[in-house]
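I have placed the structure first, in the form of structure tokens, so that the comments after it can refer back to it.
Heads up, one of the protein chains got dropped from this complex, but the rest are sitting where they should.
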Amino acid sequence: MSSSLVQISKPGLSPALLGERFADIRNVSLRLTAHLSAEDQMLQSMPDASPTKWHLAHTTWFFETFILEPNVPGYQSFDSRFKYLLNSYYKQLGAHPNRSSRGLMSRPSLEEVHEYRAHVDAAVLANIDEFDSKTLELLEIGLNHEQQHQELITTDIKHALWFAPLRPDVLASSTEGKAAPPMTWIDIEGGIHSIGHAGSEFAFDNEGPRHEVLLQPFKIASRAVTNGEYMEFMSDNGYRRPELWLSDGWDQLCAQGWVAPFYWDKDEDNTWWHFADDRMKPVDPSEPVCHISYYEADAYARWAGARLPTEAEWEVAAVRSPSRGTMLEDQVFHPQAATGEGFQQAFGDVWEWTASPYTAYPGFKPAAGAVGEYNGKFMCNQFVLRGGSCVTPASHIRGTYRNFFPPYVRWQFSGIRLAK
Amino acid sequence: MSSSLVQISKPGLSPALLGERFADIRNVSLRLTAHLSAEDQMLQSMPDASPTKWHLAHTTWFFETFILEPNVPGYQSFDSRFKYLLNSYYKQLGAHPNRSSRGLMSRPSLEEVHEYRAHVDAAVLANIDEFDSKTLELLEIGLNHEQQHQELITTDIKHALWFAPLRPDVLASSTEGKAAPPMTWIDIEGGIHSIGHAGSEFAFDNEGPRHEVLLQPFKIASRAVTNGEYMEFMSDNGYRRPELWLSDGWDQLCAQGWVAPFYWDKDEDNTWWHFADDRMKPVDPSEPVCHISYYEADAYARWAGARLPTEAEWEVAAVRSPSRGTMLEDQVFHPQAATGEGFQQAFGDVWEWTASPYTAYPGFKPAAGAVGEYNGKFMCNQFVLRGGSCVTPASHIRGTYRNFFPPYVRWQFSGIRLAK
Amino acid sequence: MSSSLVQISKPGLSPALLGERFADIRNVSLRLTAHLSAEDQMLQSMPDASPTKWHLAHTTWFFETFILEPNVPGYQSFDSRFKYLLNSYYKQLGAHPNRSSRGLMSRPSLEEVHEYRAHVDAAVLANIDEFDSKTLELLEIGLNHEQQHQELITTDIKHALWFAPLRPDVLASSTEGKAAPPMTWIDIEGGIHSIGHAGSEFAFDNEGPRHEVLLQPFKIASRAVTNGEYMEFMSDNGYRRPELWLSDGWDQLCAQGWVAPFYWDKDEDNTWWHFADDRMKPVDPSEPVCHISYYEADAYARWAGARLPTEAEWEVAAVRSPSRGTMLEDQVFHPQAATGEGFQQAFGDVWEWTASPYTAYPGFKPAAGAVGEYNGKFMCNQFVLRGGSCVTPASHIRGTYRNFFPPYVRWQFSGIRLAK
Partner (left out) sequence: MSSSLVQISKPGLSPALLGERFADIRNVSLRLTAHLSAEDQMLQSMPDASPTKWHLAHTTWFFETFILEPNVPGYQSFDSRFKYLLNSYYKQLGAHPNRSSRGLMSRPSLEEVHEYRAHVDAAVLANIDEFDSKTLELLEIGLNHEQQHQELITTDIKHALWFAPLRPDVLASSTEGKAAPPMTWIDIEGGIHSIGHAGSEFAFDNEGPRHEVLLQPFKIASRAVTNGEYMEFMSDNGYRRPELWLSDGWDQLCAQGWVAPFYWDKDEDNTWWHFADDRMKPVDPSEPVCHISYYEADAYARWAGARLPTEAEWEVAAVRSPSRGTMLEDQVFHPQAATGEGFQQAFGDVWEWTASPYTAYPGFKPAAGAVGEYNGKFMCNQFVLRGGSCVTPASHIRGTYRNFFPPYVRWQFSGIRLAK
């Protein structure tokens, strides 16, 4: 998710409006992390996850590196060593620290990182009126980049606190017994559809070009698979039947000892609990199942006599105009707008694994320079997830968004929607 | 490649003709291995590769397990322990040895494996007239399975001899200076095309169902990339420029120290040699580059300002009827037949990496039972290769064939064809 | 070094004096760490090293677990979860976190750990007059345990800051060109000598029983090997000649790429710098070489035509009475007292590797209970170091002290003294 930073050509952006959004989004990162101590913000529990403080610093580095240094004459960098220190993986910008060493970044302190943020924010806002449209576009990318990291801040600290020596206690609490809405199958006609981003709103470059796809008629579930449904799979020995699993998935299951979704734990009474909001809560059967890998989503679908949708199927089903059945040209999804008829829980619950390996759309062209150096760099060994989760910033969600992770990943808020 | 064993519905097969093919193909395996000693046939140089003797035994086990035991009343198995010993990965058939322990199979001896082959061959041929059509179909699968292993016998022993403590000596020899045919770009129209297998000839189930795909207009190279062209990439620091590589590919390159195709070695005069036919030979600039990973193919294409074709593009370009531009319904490729106009070196040179991750065709349905247990089991983390190499049995090659390997694999005879 | 917690039988200790020492030593830990931020005190750069905060907390846990809980009726533990959280490896006390997860201990915060220390300190001092002699002995062990951890605090944070993404800068500075004292060989007579602790002063149990050893006549160097001498070994290809190395040492050298002592770095002018006091300083040829492994010490000695002393030789040479040539019965070393005649730099410079694997003295008996559970637990795969380093608390040093580490360890302040 953190790799697609180059956007599609954009019409003019208003510096004033963008400045407001800049201030807002930068503030969100601080509010999101305010409850975490400087020590909490140091935690790195696996190489794939980063410390909170690093996220706060790296997103700032992005603005300093791509906006201020090339465009603000006389800009004084906060600390010249940060150019190296906070580079994630942009090889055109020179060497960078090994990812797994981010947890050793006691210096700069959190306080210094906050000062660094203030320093950069002030410089951006003081100069925003002078930026040309190309720079404003980069600024908008930087804001979307920061929103991606806001989601990662949440997923990464959850992982770290789970693995901390003091594991969260199990807290007695009753399940509420909410009923999930009934699941129905939505029929979608086959034929030529269009997917991908077009129009004037922001999107990452990997969401385009918008292009036609040929689909066969298919059915897609009206909502995500629930914990209750997933527990039936578990009860039916889903984690003990190799014939349900991809070969790589079964190897992973055996090596890791998977018996349930990540963050689940069973007490002596065989009640399942999961880790949420800093404590253990009973698993609610009506909620979408979450924190599962692609392998588990795929095995569940096979067990259920269904399959996962492709990303084209997912997008066509999710962003149909209720009246017309296909998306209008230039239409961009807004979470508050209507999705495809009957298509529920698409946005804001869980990311939904699709059957589509993450590859380039036809005609995809990498952008020039370091910011676009790696557009296609991750198009290998990953699967596309669609939708958006409960920890995705709402304004960051859209119907054409292509999130992607390797199939073994479970620390993201990832779930299942069936197709057939 | 070794995983797709279930074929599509087939009309009647003649027991007499099939018996002849059975005898022929079984003999090929013996001829192919006749120059290797019992000790050579023990070698296992990595978990992904298997000893020659194991290939000879496992292909025999396939016929005993799927043909003789269920269909020949009173059949006496050669050795009841082989049921476990020679199972590769069919979990519905019970436990199997760890793949990496195949090199420890000094017993049964090669002589016993030859006796085992004779025992099973005699039983098949003695009973072939009694087999029903379903069993004959399984027999045909078994023969195709054996042909797959014939190719693996060659790739695996090459790997083992390369890593043997006595590395092959460099033998002085002059390069012949053959000229490769000039490379041209073939234009293919966009629109709806059909790909995949249909008709009465044998194919593996993953080659179907035949279905329509929507393609944009594209260009595809008339032949494979040559060693000479690839050496230009090497000279242009192709192995030292991260911006040309997928992120996973670059990591692999660094971890493995890749600087050239596999099996290449440079002498003091900076001349490149490669390992072929048991000895070192000078690299011939006119031959297709071979033994490269998907990562290298992808990086080369990016360097060349092109890309790899998708498997649909490849198939459409390769099996067009010269006159009509699309493949005739039910048409099956025969290597001796004409391929798409101008499309050279498609079959019998090198397997060609495509840009397509290996996934199911729309409507693909796994077959029932152990033989089809794992049809989709490997549809993850692999890329499709098309065509066929110099070590693929000629009668095993066809235009719809989908070979697949993980992107880091280099011990197969794999090369590059460009598209754009 | 952190394993030998049980001391030899002791005469009465004065609660008042012990209380003073308790207050002093506990304060030293705080002073020693005062310059480190809460974030610095989180750092764990390898499983063998621990965060500063963990050291501060674990040493406190020792007093709470072994002194307060069994001996102070009604003692209220600061946090009941610490019993598990802060146990290092005492298996009789139940489960404990994995050593490598100590860096994930953001909670308790450093502030809470300081409160924990104050809570425990107050309880100890409030009750010290009531403790019986056995408890006072445990208290004295706890103080020595804390001093061991004071040294580890220094070695571990040095390691962490070295591996932090912001490596210390090289600071220009001139070497002072001090001359090391000339090295002479001290002759020691063979025959029966006594080594090991006896008497009324504190010592760890592994320092006894005092016993006789039979030594052949030997020579021992008057001082430690200097950086200058060690650089001659380096210049003479010491790190490239396998015949100088133990087999395991050579493997380690190759795997780790050793070319110099740990914490050394060479600039473009081929000047060697080393990391000290938070910055890079030029290597001073007159100082004892430091931060080398047993393997390097052993290889250097072989290169120099000498050998390392056994621990018995070392002790006999170091603690001879100047006049008598052997140690007086019950004599205990005090750093300020005279050591063996001519025997310089024994205490307070570098720990000196001996040729002696760490094993039990004849008649060594493990103590009962958890505190003595593991007396001999580490007597395997380690070598004894003698003396004491510049970061060992002075009052913790004595002539019979047996420090021990595995032969590959380099992050301790360890050097070389030759014998022959």
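Read from first to last, the chains carry the letters A, B and C; within each, the first residue is number 1.
Please note the rule applied: a contact is a pair of C-beta atoms (placed from the backbone, for glycine too) under 8 Å apart; a residue touches a chain by one contact, two chains touch by 3 or more.
Everything numeric here is computed off the predicted structure, so don't read it as measured data.
Shown chains touched by the hidden one, complex as a whole: B, C.
Note that of B:164, B:192 or B:259, the residue touching the chain absent from this view is B:164.
Residue-wise, the contact with the chain that is not shown comes from C:249, picked out of C:142, C:249 or C:288. Across B:110, B:143, B:198 or B:380, the residue that sits in touch with the chain not pictured is B:110. Within the full complex, the residue among C:142, C:285 or C:376 touching the omitted chain is C:376. Touching residues on chain B toward the chain that is not drawn are 37-40, 42-43, 45, 81, 85, 97, 101-107, 109-110, 160, 163-166. In the full complex, chain C makes contact with the omitted chain through residues 3, 89, 91-92, 192, 211-214, 216, 242-243, 245-249, 294-295, 298, 355-357, 359-360, 362-363, 373-374, 376-381, 407.
Keep this in mind: only the chains that are shown with their structure count from here on.
Arrangement of the chains shown, judged by which pairs touch: a linear chain-to-chain path with two open ends. With centres defined by CA atoms alone, the chain at the far end from chain B is C. Rounded to whole angstrom units, the spacing between the C-alpha centres of chain A and chain B is 37. Look at where the CA atoms of chain A average out and do the same for chain C: the two points lie 48 Å apart.
Measuring from the averaged C-alpha position of chain B to that of chain C gives a distance of 60 Å.
In chain B, no position touches at least two other chains.
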